[in-house]
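Note that this complex is displayed minus one protein chain, with the remaining chains in position.
What follows is subunit A.
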Amino acid sequence: MSQITKDQVKHVAHLARLAISEDETEKMTKHLGDIIKYAELLNELDTDHVEPTTHVLDLKNVMRKDEPKKWIDKEDALQNAPDKQDGQFRVPSILE
């Protein structure tokens, strides 16, 4: 592909839930562009008939019985939360 653009970088940042400054956008456009250009090395290889590897071990879906197990208490789970109220995580408003 042609060089990645600043607008693309801003779009990807939004998808990744990152707020990046103009300055960072500039730097990121260069660095990502370099890395993506380098990654295009892979296009030298004909992989039309190659299966993708998602995992190196031959594992089938691993299931356990659907039984409730004791894990972390609600109180404990809230311990590290930046904000909480009435036994729940508290966040800023979701709807404007």
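In this section, contacts are C-beta pairs under 8 Å (C-beta built on N, C-alpha and C of every residue); 3 or more make two chains touch, one makes a residue touch a chain; residues count from 1.
Note that in this section contacts and distances are computed from a predicted model.
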{"item": "Protein that the absent chain corresponds to, by UniProt name, given \"1,2-phenylacetyl-CoA epoxidase subunit A\", \"Thiosulfate-binding protein SoxY\", \"Glutamyl-tRNA(Gln) amidotransferase subunit A\" or \"ABC transporter permease\"", "value": "\"Glutamyl-tRNA(Gln) amidotransferase subunit A\""}
{"item": "Residue of A:Glu22, A:Glu51, A:Glu67 or A:Asp86 in touch with the missing chain, whole complex considered", "value": "A:Glu51"}
{"item": "Chain not shown, touching residues in subunit A", "value": "1, 4, 8-9, 12-13, 15-20, 24, 28, 31-32, 34-36, 38-39, 41-45, 47, 50-57, 59, 62, 64, 72, 76-77, 79-83, 89, 91-94, 96"}
